[in-house]
Structure formats: structure tokens, C-alpha cells
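Apart from one protein chain that is not included, each protein chain of the complex appears where it belongs.
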Amino acid sequence: MRAETHAELRGATRVFPPREGQGEVHALGPVDLALERGEFFSVVGPSGCGKSTLLELLAGLQQPTAGTVAFEGRPVGNEPPDGIGVVFQEDASFPWLTVWDNVAFGLRRAGVDAAETERRVRDALAFMGLLDFSRAHPAQLSGGMRQRVCIARTLVLQPRLILLDEPFGALDQQTRLLMGDELLRLWRETGATVLLITHALDEAAMLSDRVGVMSARPGRFIDVLATGWARSRDSRIVSRPEFGAVTGRLWDLLREESIKALGGR
Amino acid sequence: MTRRWVDYLLLAAGFLALWQILFLLAGEHALASPAATLRRAGELLASGAFWKHAAETGTAFGLACLVALSSGLALGIWLGFRRLAGEVADPILGSLYSIPKITLYPLILLLFGLGLSAKVAFGAIHGIFPVAIFTMNGIRQVPPVHLKTARVLRLSAWQTAKSVLMPSAAAEIAAGLRVGFSVTLLGTLIGELFASTSGIGYSLVRAMDTHQVVEIMALTFLLFAFAALANSALLALERRVR
Partner (left out) sequence: MSRAASVRWLRVALIAGVVLALEALCRAGLVSRHTLIAPSEMALSLARLLASGRVAGDIRFTLQNTAAAIAASIVAGFAIGAAVHALPRLRRALDPLFSAYYAVPTFVLYPLLIVAFGIGATSLIAMGAMFGVVAMIINTLIGLDRVPLALMKTARVMRLGGARTMLLVRLPAALPTLVTGMKLAVAYSVIGVVAAEFILATAGVGKRIAFAYNDFDTRTMYALMLLIIVAVMVLNGMLHAWEQRLHRRWGRA
């Protein structure tokens, strides 16, 4: 059965125009990527390869200098289209609102009625294990919990495509593994398409249906690996031999590019 | 770079246009036209009398700066280093900074009499607080990890201060010096308004008393131009330090 393309980039390139003291920067591309509806796709690559730029192109936060970006068959304009949720690397929780109000924020702006808002927020907070902290302010929570608030805030809007830019970057390894499990649960329950940017190969290998490996700047896809995991997976697949094979293959592809990115030979 | 200058010119042009419009609306008893003001400013710059006044003010300002900046720096460094003293002094300094020092004006006049020392004193009490506050904050904000690095490298106290603390705090200190410079100038000018028989401040008062609109505006324009230029220079210096 042919999978439906949910979002795609075709020949997408991003070049930053020259500025005071700098020439132009060829940050990304050309990149071709077709995300299948409902899949979990990770992007790995050396630092500076333009992974975040790729995500922002998909989200409509930046425009491609060349090529096209489409979501659900329609071209993405200069503002984020409806149905896309984004979780950033930095903490984007609103410090002046409580956890509850943070999560309810998008719903209230979209005019969703109070009863529905209450229901969805409660469910999301319960799902992310934050119900007990509804009245706290983000400043009182740990980094991991704040990211969960951001994820919950994205969740309640029921996005069809969820983009995550190194959301667990600031967390320790154990928390990351657990958050990975939660992300998988979220993915299964919502049926959304997920694109995850990460620099952690094990994370990409564990979570994804497919992993795209990017070259050093300007980033292009060198290869896309299919992992073949079952949908019902969790972090315990790290003990499987196939897992080692996948991460090994990823590093094979990535090692050269990483050296290039570091400026060595 | 040239774009910056074009912007300044555009801004100046816009400002002159606005000024001219206000002048047409308000009449020549309330405002002087840009042309008249600039002409008078030119005359002043060419006149010896003006420069004599400027030298007066300049001397007082220079001395006030010396006092304000050096004592502000010293105070700020000391409070930055000594945690306890710094914590105790922080809100006190903040309050003293926000007290309208003009309320202390009569006291200064009574203490120092009319003359140079009053001007210097008034200028100095304006400038010392921002310098001290910024310096203190700059030093307190040096990331502990830098200090730990200095210890691991086994630097002496002097080396630590010179090569780790000062560079790290330099940006804040530069900002403080810049603000201190501006407010010290203000304080010195205010000090001259009533406490002097010469100096730019005095010239201003005389012009105010005789309601010479063009004179007031020309002098204010020159002062503003001086302050703006000095500030730009200090800003540029500050950016380099960052």
C-alpha cells in the first residue's frame, strides 16, 4: 500500500543573504524529503548542517531561497499553516502563566469553548504527568518538566504534524530515554506525523521509523535508513542487536561529515 | 558603514523638518527656527566668549568626572568583591540613585558655597551612583566557572583580577562609565545654572532670564550635539569591549 505523503520538501535550499562583515551563508540544501502520514522520522547530522533550518522551513517560519515546501498538498506560505505543532530546543514556556494556563493558551486563542478547553488541558496534563503541577509556574519546575509543558501545549491543539527541534537537548541521558518513551506514546495515541531533530544517534535509532542522515553544511541528505521497528516499541529496544546495527550504520555515515563540520580532514 | 551615515542624515533631515513645523506652529516667542538656531550656534562656536564659558564648564565637568568615575569605580569594585557589603549596599545604592538629587541642591549650595566646588560636587553626586552600581553588578555577575578556572590555573589574586575579572566585567563597567559620563555632565550644568557667574549653565540662565529664545536653543543644541557625539564615541568603545 502506497503511503500518503503528508509533508514534503523538494529541492529546498536556504541561503542567508550577505550581512555586515559576512558573505552569504549557504545553510541548507538542496534537500528532498517526503514525510509519510503517521510516520516517525528523525533527522541527524553534524552541528551546523542546517537541521534546525530544515525544521523551520517545514514549519513556515522561514522561506526557502529555492525549491518548494508543501504540507498536506498545499504550499507552505510565510506563516505557519494550521495543523503543525512545534517544540523548540529552548524552553518556550511562558514564565508569567501557570502550567495550566500555558497549556490552555493556544486553545483559548483559537476560540475553543471553555468546557472543551478544560477537558483537553486536563487530559494532556494527565498524559504528561503534570496534573499535580497545574498551578505552578514554569520557573518552579525542572527543565524536563518545562519541556513537557511545551509538549503538552502543542498536544492540546491536536496537530497533525509535530516538529521537534532537539527538544531533549538540555536533559540528562536517563530523562531523555524516558522522554523518548513518552514521545512514542504520544505519537501512537495521536496518530500524528512526527519529525524529530536530534544529534543523539541512539535517540534517533530508537524512536524512528526512518532516519535521515545529513551531510555537513550545506546540509543535504546522504542517506535515509529504515529501522523497521514495530509501532508498539519503547526504549527497551536498545538491548536488541538490530539497534546496535542501526546506530553503527548511522555513525558510519555520519563520522566523515562530523569531522568535516569540525573543520578537520 | 555608509548605510549608518545615510540613516543619520535621514534622521537629521526628518528632525529638522519636524522642528520647522513646530516653529511655524508655535511662533518665534516659543521656539527658534532651525535656521536661526544653527546660525547662532555657528556664531557661538566662532566667538571667544563662548569658549571661555565652555572652558569653565569643561573644567568643572572634567573634575566632576574624575571624582565620580574614580570613586564610583572604587566603590563598585569593593562592593563587587565583598559579597556581604555588596548585598547590604545594593538597595541603598539603588534608592540613592533614584532620589531626585535636585532636592539636595540647596544643601550642596549651602555646603560648598557658590563656585567651582559646588559645580564639581553636584556633578559628582550624579555620576558616582550609576558607575558604582554598574561596576558592582559587573563584578558580581562574573560566572563562578571563570573564577574556578582561574583557581585551577593557579593564578594569583592580582592576575585573576586583571585577566579574568576585569575583562568579564568590562562590558558592564563600560556601560556604567558611559551613563556616569552623561549624568555627571547634567549635574555639572545644573550646578552652574544657579551657582555660578560663568560657564555654559550660567549663559543658559542669563538667556532664560532675558527670554532670548534663539540663544537658549542654540546653547541647548550645542550641548546636545556634544553629549550625543561623546555618547556615540563611548558607545562605540563599549561595543568594542564587548
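Should a chain be cited, it is by its letter among A and B, assigned in written order, with residues numbered from 1 in that chain.
Here, contacts are C-beta pairs under 8 Å (C-beta built on N, C-alpha and C of every residue); 3 or more make two chains touch, one makes a residue touch a chain.
As the structure is a prediction and not an experimental result, all values here were calculated from the model.
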Contact residue for the chain not shown (choose from B:Ser70, B:Ser163 or B:Ser232): B:Ser232
Touching the absent chain when the full complex is considered, from A:Pro46, A:Gly106, A:Gly180 or A:Pro218: A:Gly106
In subunit A, positions touching the absent partner: 59, 61, 79-80, 82, 84-86, 88-92, 94-96, 105-106, 109-110, 137-139, 157
Contacts of subunit B with the absent chain, listed as residue ranges: 4, 7-8, 10-11, 26-27, 29-31, 84, 87-89, 91-92, 94-95, 98-100, 102-104, 106-107, 110-111, 178-179, 181-183, 185-186, 189-190, 193, 201, 204, 208, 211, 213, 216-217, 219-220, 223-224, 227-228, 230-232, 235
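In the analysis below, only the chains that are shown with their structure count from here on.
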Inter-chain centre distance, subunit A versus subunit B - centres from mean C-alpha coordinates, in Å: 50
